[in-house]
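With one protein chain removed, the remaining protein chains of the complex are shown where they sit.
On to chain A.
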Amino acid sequence: MYRRVSIRLRKQLVSVLILCAGLVLSVSTTVQAADPAKGKALFQANCASCHNVHKQLTGPALKGVEDRWSDKKLLHQWIHNSSSVIASGDPYANALFKQFNQVMPAFPAFTDEDIDNILGYIAVEGARDPNAKAATPGAGGAAAEEGGDNSLLFGIITLVLAVVALILMQINSNLNKLAGDKEGVATPEPVPFYKNKAYIALGVIVLFMIGGYFTIQGAIGLGRQKDYMPEQPIHYSHKVHAGINQISCLYCHAGAEKSKHAMIPSENICMNCHKVINEYHGPDLFTAEGKKINGSAEIAKLYDYVGWDAEAKKYTKPGKPIEWTKIHNLPDHVYFNHSQHVVAGKQQCQTCHGNIQDMDEVHQFADLSMGWCINCHRTTKVQFADNKYYSIFEKFHQEVKDGKIDSVTVEMVGGTECQKCHY
């Protein structure tokens, strides 16, 4: 039975993939087609705190939601304003309301396209086996390794050729000596290569260059913490929360939209869910060293910090703060604002933090160096046409209109100037 289901799933997956590929190919012609990638972002930002595709949370599991609703229009209406559908007396809507005993919040801001995108994502995600491992990162890694192999190969070839050249030169000089001896021309005794001043000078220069390269790299790297992965007081897994359970990043890091700080959530945010979720039943968790983690014990640590008695289901002690170890550290002379990047710049968290939803323990993904910031500012395009703030840049608007430029980067509006980040 199980096998058959999985086979069917696989078939579905294949068909969905084909469908997706088709959609991608036909994207230029069919504007209205659902975009699962956009849908994913919307889903995570708006739906994931109550819904999972495969599991029932506060709301029902959404897999196959389109099949459950008789009318797609009605489903759209439900998402826009669920109360109105209930009020209209639709039997399925009322059954849902009865089952979950609460009304889904209205999302009047969604366009029909948004909803289609979300439904598209649900369809794609629903077709995926939730227990299957994600395959893409491995593939990417292999590609990267291949690149590494090539340069190593070139390096080895260069080295071998250099040694061959050296030997040939030695042979050449020895042969010259022999030829000279034979013809009676006095040639000086050949100096062994390790005493040859030219070789020594060459060697010193090469060593100096290599030494200098590593010194400068080291100096530049001072204070940088790429891949920094400290041990935290609680083994909090982003993979479990943001990955498997698909909780929106902004649910906990609410500051990212409002403030310069994304904010590490206060403990009351954790307790919003963990009042109920007091045991861990997900996939096994391991530390970077391979030690197995007892998830339920980690939740108990949280209870200890906030002073929650899980048996009595009430707070029994005054809470004490959790001293997390800060991973992403910017120097004091750098001003960085999360809301600027998330709201105005419409950047995804993953751009700077990597695939955080796949990290059990968070490590620093980017080196957070100035060069890294600047490079992004040079290439990233601002929301030039959509954001009315940029209406004052008349010159660029004219140039876009005239076709001189096709887009405006952050750099063009002053985004690489000193006092945008240092003041």
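What we mean here is this: contacts are C-beta pairs under 8 Å (C-beta built on N, C-alpha and C of every residue); 3 or more make two chains touch, one makes a residue touch a chain; residues count from 1.
Quick note on the criterion: contacts and distances are computed from a predicted model.
Asker: Hey, which one's the missing chain according to UniProt: "4Fe-4S dicluster domain-containing protein", "Spermidine/putrescine transport system permease protein", "Glutathione import ATP-binding protein GsiA" or "Cytochrome bc1 complex Rieske iron-sulfur subunit"?
Answerer: Matching the unshown chain against "4Fe-4S dicluster domain-containing protein", "Spermidine/putrescine transport system permease protein", "Glutathione import ATP-binding protein GsiA" or "Cytochrome bc1 complex Rieske iron-sulfur subunit" yields "4Fe-4S dicluster domain-containing protein".
Asker: Among A:72, A:226 or A:320, which one touches the chain that has been omitted from the display?
Answerer: Only one of A:72, A:226 or A:320 touches the chain omitted from view, namely A:320.
Asker: Can you list, in ascending order, the chain A residues touching the missing chain?
Answerer: With respect to the unshown chain, the touching residues of chain A are 218, 222-223, 225, 230, 254-255, 258-261, 263-269, 305-306, 319-326, 329, 331-333, 335, 337, 339-340, 343-344, 386-393, 395-396, 412-414, 417-420, 422-423.
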